[in-house]
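Here the complex is missing one protein chain, while the rest keep their positions.
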Amino acid sequence: MAVLNLVQAINQGLQQALAEDERVLVFGEDVAANGGVFRVTEGLHAEFGDARVFDTPLAESGIVGLAIGLSAYGLRPVAEIQFLGFTYSAIEQIYTHAARIRARSRGRFSCPMVIRTPYGGGIKAPELHEESSEALFCHMPGIKVVVPSTPSTAKGLLLAAIQDPDPVIYLEPTRLYRLLKEEVAEEPYITPLGQARIAQAGDQLTIVAWGSMLERALRAARNYSAEVIDLLTLSPFDRETLLASVAKTGRLLIVHEAPKTGGLGAELAATVAEEGIMSLKAPILRVTGYDVVPPLPLLEDFNLPSEERIIKAIEELLRY
Amino acid sequence: MAVLNLVQAINQGLQQALAEDERVLVFGEDVAANGGVFRVTEGLHAEFGDARVFDTPLAESGIVGLAIGLSAYGLRPVAEIQFLGFTYSAIEQIYTHAARIRARSRGRFSCPMVIRTPYGGGIKAPELHEESSEALFCHMPGIKVVVPSTPSTAKGLLLAAIQDPDPVIYLEPTRLYRLLKEEVAEEPYITPLGQARIAQAGDQLTIVAWGSMLERALRAARNYSAEVIDLLTLSPFDRETLLASVAKTGRLLIVHEAPKTGGLGAELAATVAEEGIMSLKAPILRVTGYDVVPPLPLLEDFNLPSEERIIKAIEELLRY
Amino acid sequence: MPRETIAHFEIERLEVLTPHGEVDTELLPPLSDKQFLRLYELLQLTRLSDERALSLQREGRLGTFPSSLGQEAAQVGSAFALSHEDWVFPSFRELGVFLSLGYPLARYYRYWTGDERGLLCPPELNIFPINIAVGTHLLHAAGVAMGARYRADPVVAVAYLGDGATSKGDFHEALNMAGIYGLPLVAICQNNQWAISVSRKSQTAAETLAQKALAFGIRGIQVDGNDVLAVYLATSEALAHARSGGGATFIECETYRMSDHTTADDARRYREPAELERWRARDPLLRMRRFLERRGLWDDAEQTALEQSLRQSVDQAVAAAEATAPPVAAEMFHYTCYELSSRQQQQLKECSDGSP
Partner (left out) sequence: MPRETIAHFEIERLEVLTPHGEVDTELLPPLSDKQFLRLYELLQLTRLSDERALSLQREGRLGTFPSSLGQEAAQVGSAFALSHEDWVFPSFRELGVFLSLGYPLARYYRYWTGDERGLLCPPELNIFPINIAVGTHLLHAAGVAMGARYRADPVVAVAYLGDGATSKGDFHEALNMAGIYGLPLVAICQNNQWAISVSRKSQTAAETLAQKALAFGIRGIQVDGNDVLAVYLATSEALAHARSGGGATFIECETYRMSDHTTADDARRYREPAELERWRARDPLLRMRRFLERRGLWDDAEQTALEQSLRQSVDQAVAAAEATAPPVAAEMFHYTCYELSSRQQQQLKECSDGSP
C-alpha cells in the first residue's frame, strides 16, 4: 500500500474507474492537458485520450446538463466543477433535472453521474473559492451528497459514487488535499454511501463533522471521551449511527464550516430533537461558520470553526 | 376598508409603491399587457407605462441580474419570477451577487430589490409550478425571505420588502391567492420584516407554520390550546417569538410543505434544541412534505401536510 | 490597414409549398404518395387529438393543457424525418411529435391529467420526459449526442424548443457545446411568434432566430414552419448532416400559435385578432390538403372518412386514459431514487398507512 494524499487518492480512483469501465468519462474546465487546477486529474488525459477525458467550455450549467444527457444514454460521466462556488449556476440542472429524471420518466431514464468539486475554506483563496454550501444540495430529494475526510475514504467514496445508480455530488475538502496522507489500498474498493464512520469512540458526548472539519473536531476531541462521527454521506445521512451514538452519550455537538442558519447541522439537530430527544442531557450545540458572506483570506480564520471554539463547546456540553 | 383577496392585496401594494416612489419598477415575464399569469400585476402597465412596468425575455438569471444592476443604480426593482421553480437558474445571481454586493463593495453598492414569485402546492398545476424550496434561500446570508399568509400581511410585507435596503425574496402562496379574503386597509402600511405573528394564542403547544400551511395549521389547531405562530419572515426568522412561545408551552410542532430533510423546519427545531431545550416536555415534531420529487396533481394531496396529519402530531405531542 | 471585413454570413429560408399547395418541384422531397398521405393523416390526428384535449380540459377531465393548434406542420414534418434510433427531447407543446413517433395518445393524455405515469416512454422509443423548465433540455440532447458519438451509434439527438427558449442561458451553453464538439444534434425551434404574452420581437432584437446559430459556428436555417414538406426537408438535411459527422443544425420554423398559450391563458388580453386571422390563411393542414388535391390524392369523401376514423381512435385513447386506475400514494416514492433511504422508507410507510 502506498502513502497517498487526498489528491493522489482521488486521482487513483479516477484512473481505476476509467480503466475498468469504458462508460466512465471525465470532463470539466481544465481537466485535460492541465490536469485540473489542483492536479486531481493529472495524467488521465495522457492515458485515456480526448474521448474519455476532455475539457469543456466555461459553462457550468452546460457541464452538468451534458452529464445528464450522457448518463441517460448509459454512460458514467464524472464531471468536475472547478469550485463549489461555481455550481450555483448549475443548480437548475442539478435540482430540476438530475434529481428528477428518474421520477419524471418513471424509471425509464436515470442519471448515474458524479459531480466532483473542491469545497470548503482554509486555503487563502479568492472569493467563491471556499464555499461550503453543501446544505443546499441536501434538501434536494434525488441527489446524494458525499464528503470524504481522508485519502482512503476519498477513494472509496469516489468509486462508490461512480457506481451509484443516481446522481452524486462529491465534495472534495480543499484544505485536506495535501494536508492528510495515509496508506491507501492499491486495488479498487468501495466505501459504501449512506454510512457514517466512527472516527473516535467515546461515551460522554457525540461530535458530528465532515470533510475538513472532521480533522479539527478530532484534534479538539483528543482529550475527551467523545464519539466523533465522520458523516461521509451528507445526503442521505446515516440516521441510525447518529441516533445510536446520542442514545449512548446523551450530548450532541455538530461542527461545520457553512453558515449556521439552515446548515446541515440544523437537520442533524432536528432529527435528534425529533427521534432521540429522550436521551439528551444537554442542549444540542452547533459550532459553525457565522451567518456572514464568506470572508476573504485575511478574515477567514475568524469564520472557520477553530479547535478552540470546538473545545469551548465540548466543555459547555460536559457541564450538563 | 375593502375586502380583498391575496392577489388584490398584492396588486394594491404594487400600485401604491409605484405611485409613491418613482424608483419602483415592476418587471418579469408576462407582467405587462398580460398582467401576470395570476393577474397580480393587472392594470399596472396601463397605469404606469412601459418604463415602469415591462415584460422581459424568458431568462430568469437575466431578470435577477437586471434587478441587481437597477438596484445598485439606486432604483427599487420589483422583479417577478413566474414560479418559484424557475428561480433555480437565477440562484447564482441571487446567492453570488444580490446577497453579497453590499459586502463585496464594503457598503458602496447595495441591492434593495424584491423578487416576487408564486410558490407552494395545492393548485393542481404542472411540474415545477408548486415548488416549496424556501429553505435554500434561508441559508444565504444577505438574503431575506418572507411569506405572507393573509391579504393584510401580503400587502404590508410587500411594502416593507420594497423599502428594505437589502434583497428580499417575497414568496406568494398560490393556494391562498383567491382562497382567503379579508378587509385590508386602503392606505399604504408596513408589516415589519423579521417579526412573527401570533395567529392563535394558546399554552399547551406551539405550532409554527407559514404561507399556505398556516391556514391548515389553524384549522387543525381549532380545538386545542395551541399557540400558532405565523412566521411571516423566514429569514431572518423571529427567534425571540419562537423561543418565548416554546418556553411557555413546552411543545413544538412545525408544519411545512417542503421536503422534510433540510427544510426550514430543521433550523427552527435546531434553534429550540440549542437555546430552548430546557423547557421542552416532548420531542420536536415536523409535519412536512415527504422527501420525494414533488408529485404531479393526482398525487399532490398525499404529499402536502393535511389537517389530519397535523392533528395526529398534535395529539402525539399532547401525550407527553 | 484600416477597417477590414473579416467574416461574411448569410441566412437562408426554405419554402416548398405555397399557401395554395403549389410546390417547388425542385425541392419536393422524394416521398411516396403513401408517405404524403401519411403526413397529412398525422397532421389531422394531431389537430383532432388537440381539439379533444381542449374539450376534456373544459369538462374538468384534463389539467391545464398547451395546445399545438397551428404548429402541426412544424411538429409532424420534423418528427417524420427522424429515424427509429434517434433521441427526442420535447418541450411541452409537442403533441404532433409524440403522435408522429407513435407514442400512445392515451398515455399522453394521462400525463396532462397530472399522472407521472403518462411520461413512461415505451421501450421502442427514446423520448425524454416533457420539459417544463423552458430551454434547459437542449443540454441533455447535447449529452446524448455526445454519448452516441462516443459509442459510434448512428443516433441524432433532436431537441424541440420555442422562440422564448432561445433567450435562456442554457440554450446558449448547449449550442455552443454542440459547435465545439461537432455533435450530432438538431435543434428545432418552433418560432410561434409568442412566449405566452411576449412577442417574438420582444424576445430578441435579432432579425431572425436562425442567425443565432452564427454565435456557435453551427448551421442555422429558417423554414416556413407551416409548410410540412419544407420542415421535413430541412430536418432531413440536418439529420443527414449530423449523421455524417457534420455537426449540429439550428432550424427556425416560422409558425404561429393559433390558440391561447394554455387553457389557463387568454390571448385576447395581449394580441390582435387580426394577427390570428392572417395566420389562419396559412393553416398548415389546409396547405397540405391542397397539395394532395392538386396531386389527385385527396377529395372531400376521403377527408370525411379520415376524420371519422381518427375521431374513433381518439375516442379509444380517451377511454383508455380514463379507464386507468389512479396512481397510489406510494408512486411518489418509487422513482425518487433507486433505493430509498431509511427516512424515505419510514415516510412511505406513514403515507401508505394514512390518507391524504
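Going by the order they are written in, the chains are A, B and C; count residues from 1 in each one.
Keep in mind that, in the parts below, a contact is a pair of C-beta atoms (placed from the backbone, for glycine too) under 8 Å apart; a residue touches a chain by one contact, two chains touch by 3 or more.
As the structure is a computational prediction, the values presented were derived from the model and not from experiment.
When the missing chain is restored to the complex, the residue among C:R52, C:H137 or C:H172 that touches it is C:H172. Which of B:A19, B:A33 or B:A103 touches the hidden chain is settled by the complete complex: it is B:A103. Remark: the residues of chain A touching the chain excluded from display are 29-30, 32-35, 37, 55-62, 85-86, 88-89, 124-129, 260-261, 290-293, 295-304, 306, 308-309, 312.
For chain C, the residues in touch with the chain missing from this view are 1-15, 18, 24, 26-27, 167-173, 176, 179-180, 182, 202-208, 210-212, 214-218, 222, 247.
Chain B residues in contact with the hidden partner, per the touch definition given at the top, are 25, 51, 56-57, 59, 61-62, 64-75, 77, 89, 92-93, 96-97, 101-110, 141-142, 144, 164-166, 194, 236, 239-240.
As a convention for this text, only the chains that are shown with their structure count from here on.
Chain geometry summary: the mean Cα position of chain B and that of chain C are 36 Å apart. Chain A and chain B have Cα centroids separated by 30 Å. Of all residues in chain A, those touching 2 or more other chains are 61, 89, 92, 96, 103-104, 141-142, 236, listed in ascending order.
Residue positions 116, 133, 136, 169-170, 335-336, 341, 343-344 of chain C are each in touch with at least two other chains.
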